[in-house]
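For this view, one protein chain was removed and the others were kept in their places.
What follows is chain A.
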Amino acid sequence: MADSTPSTPPDEERRGNAVQRFYAAFESPPRRRALHLLLLAILVVTPWLASQYMTVILTNALLYVVLCLGLNVVVGYAGLLDLGYAAFFAVGAYTIGILTQQFGINFWAAIPFALAAAALAGVIIGGPTLRLRSDYLAIVTLGFGEIVRFSARNLEITGGASGLSHIPEPTLLGWYIDSAIDFYYVFAVLAVLAYIASQRLFDSRLGRAWRYVRHDEDAAEAMGINRVAVKLAAYITGAIFGALGGIFFAVNLGAISPESFSFQQSVLILLAVVLGGMGKIPGVILGAFIVVLGPELLRDFGTLRLLVFAVLLLLIMLFRPSGIWPEKRS
């Protein structure tokens, strides 16, 4: 037995290229903590340095960070293609809008209902469809996204095509959350929480189960993993991230309409996840910023800016098909 079990692994992959050195540089916990603190400091001071306009754009980027990290659980961790993710975003936003504006329920008291509604939506879409293969699942989720949007447009309680307006702004312990900077900080907190939650989920029993199922469903099943339950958990978790984004999106704008939750919205979120690198948290965050800030930074191109942006995205995907963020190797 001794000859088949050497005490140290062979050395052929210890060489390390630029990517591995990049990762190694932040491997040690103190350095990682330092990097986190630096990013947190930048997040805190930015609105004091940026223009009001830029603050609003950055707030939107932080909303996208939350949405993209949520979709990343479904697409990146569990490997389930979802083309209707905006539906969960919509369920969160509409539930909070209806409860606060039409029923006068306190914003904070309404949040659990909005999250529960999104989780239920996750079960409704997930339950019957999770046995499908990925391409069929994509079609069904696309349909689900459109059903939610059309329902919002045609129901009375959701305000029809014009949507809901005059959604009251929330207060927290006497703090009236209404300015652009206030909402910037609200979304900054949400983004940080989403980041921490993503990280913790990734390193958990459930997070590993998502990856097992993504890699090999049969082998996962043979190891005692209930793949339907595990996939459903991914849908529900993603739905809750999406709903959280939707809840604060609704009170930030004060008005929501079905067009905020179009297929295009779902595609944009998915684009950010794929662009940054599915399953890779820093990559997904980067993807969210690129998708929101990219078109803004290209304003000089005038009417051509979306075309230029699209060409840039194509080039990125051509040269880095598995996303911008480098692969971790061991």
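The rule we apply is simple: a contact is a pair of C-beta atoms (placed from the backbone, for glycine too) under 8 Å apart; a residue touches a chain by one contact, two chains touch by 3 or more; residues count from 1.
By definition in this document, contacts and distances are computed from a predicted model.
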Candidate names "L-lactate dehydrogenase complex protein LldG", "histidine kinase", "MoaD/ThiS family protein" or "ABC transporter ATP-binding protein"; UniProt protein name, chain not shown: "ABC transporter ATP-binding protein"
Out of A:209, A:284 or A:324, which is the one that touches the chain we can't see? A:209
One chain is left out of this view; which of A:142, A:220, A:251 or A:324 touches it in the full complex? A:220
Counting contacts across the full complex, list the positions on chain A that touch the omitted chain. 1, 3-9, 13, 196-197, 200-201, 203-209, 211-212, 215-216, 218-227, 233, 236-237, 329-330
